[in-house]
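Shown here: the complex without one of its protein chains, the others still in place.
Presenting chain A:
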Amino acid sequence: MNLVLRFQTRPLSIGRSSAFITSSEQQPTTPQQFKGLKIVLADDDNVNRTVTKKLLEKLGCEVTAVASGFECLSTLSSENSVRVVILDLQMPEMDGFEVASRIRKFRSRNWPFIIALTASAEDNIWERCLQLGMNGVIRKPVLLQGMAEELRRVLQVAG
């Protein structure tokens, strides 16, 4: 099955999902399919953060959106039920790599899950993220389908 193959090599969402997946393989994005999933979204760009937050809410997620790595860490320290952290890699002051390192220092690899957001086209981004204990990567600009698929993939791995 294609899904398994992709999982072994790269995550589904490196690159824009619509470019890699034919329509016969695309699963429909049902509204509210991730109902109640608690997410912290960290992105310093107001426009990107606003759009990504709305996108996640459309999928049914409960989103706390913050503008910096610091705010992300402090939100996590006060909220234990956050299941997924979605993290822009290129933030000033504290970038996504730093935030992920700090999260993984005190928390297991599966709670919370960490998904990186990046506009970078570098090949080794996924490896770098993996090394730091992140669970997924999504290329910006984010599309609903790509986000849904990466969330599904990351959550399925946990079983």
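A few comments on the model shown:
We take it that a contact is a pair of C-beta atoms (placed from the backbone, for glycine too) under 8 Å apart; a residue touches a chain by one contact, two chains touch by 3 or more; residues count from 1.
What we mean here is this: contacts and distances are computed from a predicted model.
The unshown chain of the complex is recorded in UniProt as "Histidine-containing phosphotransfer protein", chosen from "Glutaredoxin domain-containing protein", "AP complex mu/sigma subunit domain-containing protein", "mannose-1-phosphate guanylyltransferase" or "Histidine-containing phosphotransfer protein".
Of the candidate positions A:58, A:102, A:128 or A:152, contact with the hidden chain is made by A:58. The set of chain A residues touching the chain not shown comprises 16, 18, 44-48, 50-51, 54-55, 58, 90, 92, 119, 140-141, 143-144.
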